[in-house]
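My structure is below; once you've seen it, I'll send some questions.
One protein chain omitted, others in place.
We call the chains A and B, going by the order they appear; numbering starts again at 1 in every chain.
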Amino acid sequence: MIIGVDYYPEHWGKEFWIPDADLMRKTGVGIVRMAEFAWSRLSPKEGVYTFEWLDEIIGIFRERGIKVILGTPTNCPPRWFCEKYPDAIPVGRDARPNPIGIRGHRCYNHPDFLRHAGDMIERMTKRYAKEKTVVAWQIDNELEANFCFCKRCTEKYRAWLKEKYGDLESINKFYGNEVWSGEYSSWEQIDPPFGTYPAAWLNPAYMLDFNRFASDDMIQYVDFQAKIIRRNCPEAKITTNVWFCENMPDFYKTFAGLDFVSFDNYPPTKIPEDAGQFYSHAFHLDLMRGIKRQGFCVMEELSGEPGCWSPMGRMPYPGMISGYSLQAFAHGADAVVHFRWRTAVSGAEMYWHGLIDHSNVPGRRFKEFEELCRVARGLKDIAGTQILSEVAILYSADNEYAFKIQPQTNGMYYLGQIRLFYEALMKYGLNIDIIGEQEELSGYKLIVAPEMYVTDPEVVKKLYAFVKKGGTLVLTNRSGVKNKYNNCIMEPLPAPYRELVGCCVLEYDPVGYDHVAVRFADGSNYRAGQWCDILKPEGEETKVLACYNSEFYKGSAAITENKYGSGTAYYIGTVGEQEMYVHLLEKILQECGIAYIEGLPDHVEITTRTGKDITARFLFNNAGEVRQFILDGKEISLQPFEMRIERSDIK
Amino acid sequence: MIIGVDYYPEHWGKEFWIPDADLMRKTGVGIVRMAEFAWSRLSPKEGVYTFEWLDEIIGIFRERGIKVILGTPTNCPPRWFCEKYPDAIPVGRDARPNPIGIRGHRCYNHPDFLRHAGDMIERMTKRYAKEKTVVAWQIDNELEANFCFCKRCTEKYRAWLKEKYGDLESINKFYGNEVWSGEYSSWEQIDPPFGTYPAAWLNPAYMLDFNRFASDDMIQYVDFQAKIIRRNCPEAKITTNVWFCENMPDFYKTFAGLDFVSFDNYPPTKIPEDAGQFYSHAFHLDLMRGIKRQGFCVMEELSGEPGCWSPMGRMPYPGMISGYSLQAFAHGADAVVHFRWRTAVSGAEMYWHGLIDHSNVPGRRFKEFEELCRVARGLKDIAGTQILSEVAILYSADNEYAFKIQPQTNGMYYLGQIRLFYEALMKYGLNIDIIGEQEELSGYKLIVAPEMYVTDPEVVKKLYAFVKKGGTLVLTNRSGVKNKYNNCIMEPLPAPYRELVGCCVLEYDPVGYDHVAVRFADGSNYRAGQWCDILKPEGEETKVLACYNSEFYKGSAAITENKYGSGTAYYIGTVGEQEMYVHLLEKILQECGIAYIEGLPDHVEITTRTGKDITARFLFNNAGEVRQFILDGKEISLQPFEMRIERSDIK
Partner (left out) sequence: MIIGVDYYPEHWGKEFWIPDADLMRKTGVGIVRMAEFAWSRLSPKEGVYTFEWLDEIIGIFRERGIKVILGTPTNCPPRWFCEKYPDAIPVGRDARPNPIGIRGHRCYNHPDFLRHAGDMIERMTKRYAKEKTVVAWQIDNELEANFCFCKRCTEKYRAWLKEKYGDLESINKFYGNEVWSGEYSSWEQIDPPFGTYPAAWLNPAYMLDFNRFASDDMIQYVDFQAKIIRRNCPEAKITTNVWFCENMPDFYKTFAGLDFVSFDNYPPTKIPEDAGQFYSHAFHLDLMRGIKRQGFCVMEELSGEPGCWSPMGRMPYPGMISGYSLQAFAHGADAVVHFRWRTAVSGAEMYWHGLIDHSNVPGRRFKEFEELCRVARGLKDIAGTQILSEVAILYSADNEYAFKIQPQTNGMYYLGQIRLFYEALMKYGLNIDIIGEQEELSGYKLIVAPEMYVTDPEVVKKLYAFVKKGGTLVLTNRSGVKNKYNNCIMEPLPAPYRELVGCCVLEYDPVGYDHVAVRFADGSNYRAGQWCDILKPEGEETKVLACYNSEFYKGSAAITENKYGSGTAYYIGTVGEQEMYVHLLEKILQECGIAYIEGLPDHVEITTRTGKDITARFLFNNAGEVRQFILDGKEISLQPFEMRIERSDIK
């Protein structure tokens, strides 16, 4: 397994380069990412190119056997570019150019920007095409879907719509534009969503399409870069580094044309006072692995106190830096690149701490990193192994967008409900896949599909087939609400899934922050909130698993189970506390015949990687306290953030 | 009594129209409001008119004996209009056109908008002039005072000032513009209040006038429409639907030229955990009745979960939909139109639920509505009856504006203090009028005049005369503070009312969220807050009813009573908890000789409508629990939101 660092030679005098590279080699650093913000150093003036320093530092790494990932430096065009092409600065919702001075100051669609960026990438890729040390390319940095509102992007949005719908009549029809006299009679009437009011105030069909366009348009920009890189460096791997940002692209489409996924992974450093509030990034890591259903790379990994975009956060607790790297391996990463080697002494990010402090004196965190490198070297046999899972959770970019556009009720978040299932499954020590809703489902015993809100008929068909053939499916409230245009389906909910789950929603109560009681047939009680579907069981084999135990609909069904074909479909009409899912899923796992581990303490995470000849079980304590438990008859004790890796040969 | 629905034929395929209308007839729907957002369907392109569909649906209703209210569709000009006349879009405080895509995207003063709107209204009214089914017209929709800051509106504001004051010298004088060198030396120096800082940072005299202008200017737009409708449809009734919005117009002036008041009534659907926090819309309904001192119409009434402008709220509790409609009748409405027949499946308002859900399967709420229609049919004898009251509360648009411009202290709201009196009176089962301060007072025994802040000398004169002739008046803190220009009066408070109440304010303490103690002569103690006037009784017959019992002014008078002429004037120098008003008003009611009911439980509302031959008493339980009590010796039990109507013939 590879441990790397993000390194900014351009931030440091040359006198630092060789000592830094020597220390990296000694420590066991295998790869270095560079150059993604270095445009002004590679081309300080229009037409002037100064690649020599980059040649030199690449050479330094080559000599020490350290591989290099190069970033295309297109996130930050130099000031000379901004001065010359002021209208290449992205335009905000207020119809005015964003102020520059931070980063990301380039419109993906400005022809001069594309010309200059293309030229830079062309030169870089040609220059390093034969350089074996450069093993991969990162496109730009932390790209977001295109929320530039300039005239050029507006034109592209109109063109995107024209290609999708052909004519305005279709748009008016599929958007329901008759509401509030919103019918378009010319293409020029279509604008991006200017203004800062909540998205919910605008037509949700229009808004969902705008989000899709914004994602597609960003991907077009990714593909523009990938094409140049591919042409000049056909053997190098290509990626871009994503994160959970405000304007998220569709991750599945983003990486369709790229070679591997990379992710910027910054788990919170604060240990919560209420241990129940501990947040695991395992969820994000599994989601990343699921994008291409293969190993991935962490391109930026926690290395010290975060700062810069807000006041500084807590110092990483001993074990966190190492533990969270190993956690990434445990969930399918094959390389983890730490951000960053040394903390910057200038610029806005000077308090986003690296492995080494401003003082350049390696300290506690660096020692932990050294130990991590040592451990990672011992994991060579695990590289390339797989994470095999019988359970998958479905995720959909359309749902992500649609719920952001129209928040259903106070406290309800799409990813929040997905996490409730994820964390309940994690309590049972399972490998869990998180995959796109469009993915193939064969091979899974259990599919959990929370809030299937925007409906893709192909997905519906696939889920029916999955259950019919014997699979187990869990569906929830807010499924089947919308057609693919983001308009409501005129059928009783869960509309297309009604037959599958054998029940329908008589009425719903958006309870928001209020609490209701849910009672299971076995007498166990749970608190629920956010939403209550009042269910009417309809199928011959529909069983009521739990009822509401408060409100005027006390006694009405809240959770049902239905036989369909050879399989089973569950419907959960409300959003319960974490324990409710733990309770319910144990029953479901048993009925699916999925082997699971009982009695794991909170925040102990167990996953397994499987290779041709080896199985490695990762036991991780993602808590600030020692955890003790019995596993396979043996007593295990894990220190805070300790990762234990148990190998067994495949017999 | 009439029950109606708001209906959007343009949102649904024609195949829905006849089934919908049939179901309405069967259910007992008496009236339908339509067309107030349908401009793009009535004129899809400039010069093209497509009224045929509206003819058709009106015909369908005509055939079923259902009357129609038509809205002028001027709230939402079509996109072709916006494209052709971009400067007809209202301009915000930031001096830039508001983004469009929601609604209300038209400047009341743009000549091309007025020309197109006038033409549309002209055509509609001519077309349906002879159509007896169309019984009323609604002007635009939920109009707000004119806060457009475009050049045209700025000119109109200057012209309004010129007409009011004649010259700049007067403005400078009456505004006190010598402060901060704010003196105007040309009309062009006068702008609307650009910028987003608090209103209090600007000259309050200027701000009050701007609010008055904004209201007057909206009313001019109403009158522009009313004139066309009146000319073509002299027999139809004209209204516009108001609500408590951010930029409220003066309701009294708004309806001066119209035939009846209509109101959009959305009581909260969440039952508060603290029953003491239950909010009654009775107050709003009585305020609406008081605008023209006659029966009114609810043009939009709660029908399901609210949503769209924020995440969805709670589902209406059983009984709410019916109960709140009947509550409107109990407070003087003669028609209640429910918003809306069926929930929209597209557009931003798709989660503002109607009587029928997206599924088009009528459910629990629709059943309740059916029952409501049945009940309403049984109330024919009550239609046109009156609500007679011996008590009136005064309200003033000027005060509303002036308190919004300069919030006096934390927690103090003008309507909030009015409600404290209103709810205390409601505890005694009284009919309560809420009337404009300019209204005639004869016939009342008790006038409650909270916070008579901006002084109209005519009103002062009237109140003196009212008390002199034997009336009882309750005045409060923050009365007589301002002259009609919104400048402070240079006299000890309550300035013009000093003689009437027989006391003056030595000093005041804006206590805000802090609490003080108030002690009555009978030893009862109450918590007060927000404001403390330290009173000095001055009249020969001034009695101190209560003193402060905390702070350094402990022992100073807080509430006084004064004989004046044949009547009595009370002055309440602080803002107490609800119970303080209940306590004090019992004494006052007794002294006025107003009969009242004792011992009503919280949230039981009793009002009486009186006709020539009949008296009907409405008993309403506005709480989520059963209420039991004794009335006239009989035990009464009311379910949550139950309305019981007791008739007695006039003997």
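What we mean here is this: a contact is a pair of C-beta atoms (placed from the backbone, for glycine too) under 8 Å apart; a residue touches a chain by one contact, two chains touch by 3 or more.
Keep in mind the model is a prediction, meaning the values are calculated, not measured.
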Identified contact with the non-displayed chain, of B:Ile489, B:Val544 or B:Ile597: B:Ile489
Contact with the hidden chain (one of A:Pro19, A:Pro44, A:Gly257 or A:Pro457): A:Pro44
Touch criterion as defined above, residue of B:Ala129, B:Leu202, B:Ala517 or B:Val544 at the omitted chain: B:Leu202
Listed residues A:Pro99, A:Pro234, A:Gly523 or A:Gly633, member touching the removed chain: A:Pro99
Option touching the unshown chain, where B:Thr50, B:Ser170, B:Asn410 or B:Ser648 are the choices: B:Asn410
Residues in chain A touching the chain absent from view: 8, 10-11, 37-41, 44-45, 73, 75-80, 82-83, 96, 98-103, 270, 305, 307-315, 317-318, 343-351, 357-361, 363-365
Absent-chain interface as seen on chain B, which is shown: 93-95, 175-186, 188-189, 191, 193-195, 197-198, 200-206, 406-410, 412, 487-493, 506-512, 514, 552
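Just so we're on the same page, only the chains that are shown with their structure count from here on.
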Separation of chain A from chain B, taking each centre as the mean of its C-alpha atoms, in whole Å: 48
